[in-house]
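Pasting a structure below so you can have a look.
Here is chain A:
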Amino acid sequence: MSAVLSTKNLVRRFGGLVATNDVTFSLPAGARHALIGPNGAGKTTFVNLLSGVLPPTSGQVFLDGQDVSDWPVFKRARNGLSRTFQINQLFADFTPLETIGLALSEAHAEGAQFWRRAGTSKTIVDEAVSILEQLDLGDVMEHRVGSLPYGKQRLLEIAIAVAPKPKVLLLDEPAAGVPEGEREQILEIVEALPKEMALVLIEHDMDLVFRFAKTISVLVQGALFVEGPASEVARDPRVRQVYLGESEVEQHLGGAA
Partner candidate 1 sequence: MIDTALHATTGGESRAMAWFAERAKWRWPEFALWIAAFALAFVFPSRSALFNEVAILALFALSLDIVLGYAGIVSLGHGAFFGLGAYVAGLLAKAGGGAGLYSDPTFGLLVAAAVCGFVGYLTSFLVLRGADLTRLMVTLGVALIFAELANRMAWLTGGADGLQGVLPGKILGLVEFNFMHPEYAYLYSLSVLFILFIVARKVINSPFGVSLRAIKGNALRAGAIGINVNRRLNGAYTMGAAYAGVAGALLAQTTAFVSLDVLEFHRSADVMLIVIFGGVGTLYGAIVGAAAFKLLYDLLAAATPQYWQFWLGLILVLLVLFVRGGIMGLVSGLYARMTGKGETP
Partner candidate 2 sequence: MNAKITRRHTLAAFALAATALSPFAAHAEDVVKVGVILPMTGPSASTGREIAAAIKLFQAQKGDKAGGKKVEVIIKDDTGVADITKRLAQELIVNDKASVIAGFGLTPLALAVAPIATQAKVPAVVMAAGTAIITEASPYIVRTSFTLPQNTMPIAQWAVKNGIKKVVTLVTDYGPGIDAEKTFVATIKENGGQVLDSLRSPLKNPEFAPFLQKAKDLKPDALFLFVPSGQGAALMKQVSERDFAKEGIKVIGTGDVTDDEQLNNMGDAVLGMITSHNYSADHDSPENKAYVAAFEKANPGLRPNFMSVGGYDGMALIYAALDKTKGDTNGTKLVEAMKGMSWTSPRGPISIDPETRDIIQNVYIRKVEKKNGQLYNVEFSTMANVKDPFKAAKAAKK
């Protein structure tokens, strides 16, 4: 299976600090991958390098085998690399409908059309509505995004990233800040995403990680520490020592055993 997304010797420095240290990483199509690591391990930096928000100091990023290291964010997005942000990045003055409509019209390369009214393309509107309804946003689709409850905003953050049907989706702590009762919904939605879409989940919540991920990478001090199937990583004593709270790991191992 060829990789949809991979990196080669990726390095990012901030002054003297090495935030990403020589990471070579590869993600097969349809992967269900989790990226974990202690606070300050450089997870968000790594995601920013993958999505193009930050340029690498050295090394390369490949999307579908193509070197995209110097591509801007939008170009990677257009070529099937989508992401959510740890802190919601939404258009507060838009409605969810408009937001998804916009994302779709960009995905259909109709975003620069200036001589027709937005919302006249039936395919886009239909698709937008169906995505919104799938993500339980149908009843609030005409409301102002800024006025939605946080949980709904979090769903919309995912909806925007999912709408263009990306090949790779990077989910940066999708459940962060979501009240306990609504986490389950987010997880269900993530689990129900199309099989062929490669997913990378950056998460602290081990429940979520072990329920979702088939493979796991552990990032410590900017470098890849351990990589492998979820069950193996969980059993790896080094991981236990370096990262996972002993009790938590035991709990999961106990559950798995």
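How were these candidates chosen? In short, all candidates are chains of the complex that A comes from, given by their letters.
A few notes on this one:
Methods note: a contact is a pair of C-beta atoms (placed from the backbone, for glycine too) under 8 Å apart; a residue touches a chain by one contact, two chains touch by 3 or more; residues count from 1.
Nothing here was measured: the structure is a model prediction, and the numbers come from that model.
Applying the touch definition to chain A and the options 1 or 2 in this complex singles out candidate 1.
For chain A in complex with candidate 1, the residues that touch the partner chain are 51, 53, 72-75, 77-78, 82-83, 85, 89-95, 97-98, 101-103, 105-107, 110-120, 122, 125-126, 128-130, 132-134, 136, 138, 141-142, 144, 160-161, 163-164, 188, 192.
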